[in-house]
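Here the complex is missing one protein chain, while the rest keep their positions.
Chains: A, B and C, in written order; residue numbering restarts at 1 for each.
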Amino acid sequence: MELGSFIIKRLSLMVLVIFGVLIIVFVVTRIIPADPVGAILGGNAPPETVDAMRHQLGLDKPIFAQLLDYLGGIFRGNLGNSLVSSRPVMTDIMEFLPATIELAISSIIFAVVLGIVLGLLSAVFRNRFIDHFSRVFSILGISLPGFWLGLILILIFYYRLGWLPSGGQYDMFLFPTRTTGFILLDAAIHGEWDVFFNGIKHLILPTFILGYSSTASIARIMRASMLDVLHQNYIRTARAKGLPRKVVILRHALKNALIPVITIIGLEFGGLLSGAVLTETIFSWPGLGRYIVNSLLTLDYPAISGGTIFIALIYSVVNLAVDILYAAVDPRMRS
Amino acid sequence: MKKTSSAADSAKASFFKRFMYERGPMLDDVKHSVYLWKKTPLALIGTVIIGLFLLIALFAPLLAPYDPIATDLSRKLEAPSAAHPFGLDQFGRDVLSRVIMGSRIEVQIIFIISVISIAIGLVVGIVAGYFGGVVDEILMRITDIFLAFPRLVLAMAFAAALRPTLTNAIVAISLVEWTVYARLARAEAIKVRSQPYIEAIKAVGASDFKIMMFHVLPMSISPVIVQLTMRMGTIILTAASLGFLGLGAQPPLPEWGAIVSDGRSYLMNNWWITAFPGMAIAITVLGFNLLGDGIRDILDPRIRR
Amino acid sequence: MKRKGMGLVGLFLLVAISFVAAANIPKDTLVLASNTEIFKTFDPGVCFEVEPSIYVKNIYANLVTLRVVNDAFTPVADLAEKWEQSQDGKVWTFYLRKGVKFANGDTVKASDVEYSYRRAIKLNKSPAWLFTDTLGLTEDSIKAVNDTTVTITTNGAPSNVVLSVLAANIGGVLNEKEVKAHETNGDMGLAWLTDHSAGAGPYVLKEWRRKTQIVLAENKNYYGDQPAIKTILMRDVPEASDRYLLLKKGDVDVAWQITVEQAASLRDTKGGDVSLVSTPAQSLEYVAVNASWGPFKDVRVRQAIKYAIDYDAIINKVREGFAIKNQQFLAIGYFGYKESNPFTRDVAKAKKLLADAGYANGFEVEIVTNESEVRRAQAVVVQSNLADLGIKSSIVIMQAAQMYDKYRNQSLQMIVAGWGIDYPDADALAKPFADYTVKQLAWRNAWIDDKAAAMASAAGKEINEQKRAQIYYDLVKYWQDNGPFAMLYQPIEYWGIRKEVKGYEKAFEGYNVHCDFTLISK
Partner (left out) sequence: MQRRRGDLLDVSGLKVVFDTYAGQVKALNGVELWMNHGERLGVVGETGCGKSVTALSVMRLIEEPGRITGGSILFEDRDLVLLPENVLNAIRGKDIAMIFQEPVAALNPVMKVGAQIVENIECQRKSAASVQASRKGGPASGNRPQGRVGVQRISSIQIMRDMLSHVGLDWQRTENLYPHELSGGMAQRVMIAMALSSKPKLLIADEPTSALDVTIQAQILNLLNSLVRETQTAVLLITHAMGVAAQFCDFIAVMYAGNVVEYGSIRVIFNNPLHPYTKGLLKAVPKIGKTDELQSIPGIVPDLIAPPDGCRFHPRCPYRRPECDKAQPRFEPARGEAETDRHHVACFLYQQDQ
């Protein structure tokens, strides 16, 4: 019941924020210095064609009318047509979104599982080898530029060793049946196990590159949080009960230590979405991140606004989910 | 004469004693910090790295053996040699010189972004926290809106919209970074506002501006600085990422991310173009992270005890 | 429980890794690696980009097509088996080949031609000006007389121009019935044709997974010989280094858009599994100055710039030799082309010209170019060349969209750019480069020269070939002396290919005006 009202409050806040997001995105796309028409027509088109195109896109209207058009369009689920692909931006996004979500989910699972395990071991075996290893691993994770590391890993694992593919979602000559757009899910649904395992193989490097820095942050937070929790009075109480160390750690410390970790999973997801932009570029991943980068480079403003709005939307929804999860895990949050 | 001087001495001594006594806890604190510093070798390594980084940036024109922008196409893509330890790039420029001169750009990026984002963050945070109510609500919702974007994505959008140059990348990152400090400053301002002495100062007739300036601001600075050292690594990475995507510094500026981006087509045959600037980014960010970790550990009461 | 889970995950990964064994590329399949971002549509009425045009040409048949004969483009029959021109040269009649079928089995009729051309004009997309401006067509200009005869009424453009335009993408013939079946909201099939095909060319578009791959399959109903390559798969690989790696590892047959350095290393290493194919490109690289801006108003300053540039360094170093020196606006092999390269780097001469113009101490100028690596490198060379004259220049890199926007407004001082040829006729070059009234390059650089404009215009209308050639010859001379352009070179296109690929060279001989996948085999 309390949780319900919390969710409602949080949701209404999110609606407000999303509205702000729309305005910011509009402003951003309208301060673009170049005439997007140049982007569509390329270098050879004569000025008459350019003017016609401007009119066609409604760019000759006053700015306020453009804003209304834009907001009206969005509320009807119409993000406009991409200047580059000439397709509705919504169609483009729906085509590229599953790949990004697939990569993001696989990375966040990787990051959360490995991060928590490393952080936990690190705190429990403080100043032992595993702690030093995990800390070095973590500090490198947040220090190494992913775009650079990615290039190097391709060189090693694809070119030198030949163990992993260099990029893409699956090998060529595979023509996966598509239902949902999620390669692995579709492959599983249709029993195309060659596609499934091929997809997994293609996921390994990008997942590592994308998830590494999150793994590192989560491990660091987990370690600090665990060390903090281990000093709490209730841990002493648990020990005073005569519970074995393992039980004290897993039953009493872990859940408490996870609470701050949960809050940063939301933030880390933002980091993942940011990172996806780079990772997708390096690993030829057909996702939304690359779509946005290309839109930015070609100043395809409907695509920029659509893509950014979607990313912000996903991020907000994930943060909402994390907040709810947080409330569900920590009883103190509920009242 | 002698007497007076000794009196002065003793006055001085007593002043010193009093000073020491009053500042005792603070000095203990400093001692403690130095102790913790020494005890965490990683923080020490971080300090050394950042020290070197700053020195290199400071003396870059003296250290760089060649002009980082001068091209010599006849010698392009030469492998590392004694004369050019990091090799030559696709324009025949000395990679070492570019990396060294690049450190200046990184320092510039960090410095300007810090100043801008802290300035915005402090103003927004302090005003929101100090006044509370509707002002707080509005400012914090604006902050939330900025936080609703993954940082790099928003920075990319700003950078592209403003058109990609180093300056604009700096502005773009600042526009994204300030939220961090706004939240910190707000928390501090709320803490300070509820202190009884603020009521007293108000009763005496101090203006809101004065209170914010002389009482809230100083309290907010130190958590902001701590946060800053921890975010510097991220700032460099963000700037480098923008550079890598072609949305940041533009050639021939030797910004490290841009160098990696430019050289990535040469990765296979001419690894040195990307390897060295990439390592420079990694090491510098590592240094900042180690330093930030150290500072956090030292100031964190939980770890202190 | 937990341990079992871990074991499962481990097993899973092992199985996944064991699928590593690379699939060999079948004999009847050609795999290309390219950055496919440039692909926006496969609609012949819309598509106007270089690489996608090649695909469109292999999917759609036109009335006529171009072949390279003796190094020059020559129109040859395609869907039309013969054609004739009226006395005044304005009305063209085309007679269609009989029994030709579209890929879906429908017969190609004159009404399909009429529909396709009218559609292109009505859509008024990027290439539409070729029909409307160059040929002066309106919707009424195209008429299907009967099932196999179609007439086209032009503005009297020279026959080479007309046939070249008809052979371009926009002249691709669509299956009217199929397109109409896929119309949504009266868009004339615009949405559907973006990623579907309805043509009569040797291939059909089988699949386009954006940012993943583009797959062409043979058209079983093609009227000509069935191609040796049944499937052409283009993998989207945005990074040049990845493309090169894939090629070297044999995971692709051909790599497009590799860097000049990679290309040079392929060219210089003989006898490997990978070699290089190259052909002159249908484009020109140039440096241009704004003739209405400050010092560049003076023709001597413009000439000084032309003598300052180190053309050889750009050709041999920046392009690694993948360029042909060509200092006029006519491309090699084009009507009226005669080799004419009067400019070489001569700092003394350039300095004297500057001093005569009153700029002995130089001036400051902004050089604009776009993100392309080669362009940037060229700008850097030009920058240092200008520095030798005392001209201080700064390089501003803009995104293409922004650069063209400013360029159109005549608001750039100096630019390093290129011009892709729209159709293979001298007219497609002379007008943009010399005739400011068409508001193309001459206009953008504010070179308002009525004499040059008049000559370009006259040449465009002249039906007598000898006279026409003479006008171009004079125009080139006048333009080289007075114009705002320093032509750097005509690029050479190149591709890295595996040794088992045969006939690629022949197929890409006419790149990008003409390119025929059916000539490739393995």
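The criterion applied here is as follows: a contact is a pair of C-beta atoms (placed from the backbone, for glycine too) under 8 Å apart; a residue touches a chain by one contact, two chains touch by 3 or more.
Computed from a predicted model, the values in this text were never measured in an experiment.
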Where B:Tyr35, B:Phe111 or B:Phe214 are the choices, the one touching the absent chain is B:Tyr35
Touch with the missing chain holds, among A:Leu174, A:Ala188 or A:Leu243, for A:Leu243
Logged for chain A, residues touching the omitted partner chain are 231-234, 236-245, 251-252, 255-256, 259, 329-332, 335
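As a convention for this text, only the chains that are shown with their structure count from here on.
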Taking each chain's centre as the mean of its CA atoms, the one lying farthest from the centre of chain A is chain C
By Cα-centroid distance to the whole-protein Cα centroid, the innermost chain is A
Here the gap between chain A and chain C, centre to centre from mean Cα coordinates and rounded to Å, is 38
Taking each chain's centre as the mean of its CA atoms, chain A sits from chain B at a distance in Å of 25
Contacts with two or more other chains occur in chain B at residues 160, 163, 246, 264, 267-268
Note: chain C residues in touch with at least two other chains are 239, 241, 245, 371, 398-399, 402
Interface with chain B, chain A side, in the complex: residues 13, 16-18, 20-21, 24-25, 28-29, 31-34, 135, 139-140, 142-145, 147-148, 151-152, 155, 159, 224, 227-228, 231, 270-275, 277-278, 281, 292-293, 296-297, 299, 304, 308, 311-312, 315-316
Within their complex, chain C touches chain A through residues 12-13, 15-17, 19-20, 22-23, 29, 31, 37, 40-41, 46, 48-49, 124, 126, 128-129, 133, 190-191, 194, 207, 209-213, 233, 235-239, 241-242, 245-246, 248-249, 371, 398-408, 417, 419-420, 422, 432, 438-440
Interface with chain C, chain B side, in the complex: residues 70-71, 73-74, 76-77, 90-91, 160, 163-164, 246, 250-252, 262, 264-270
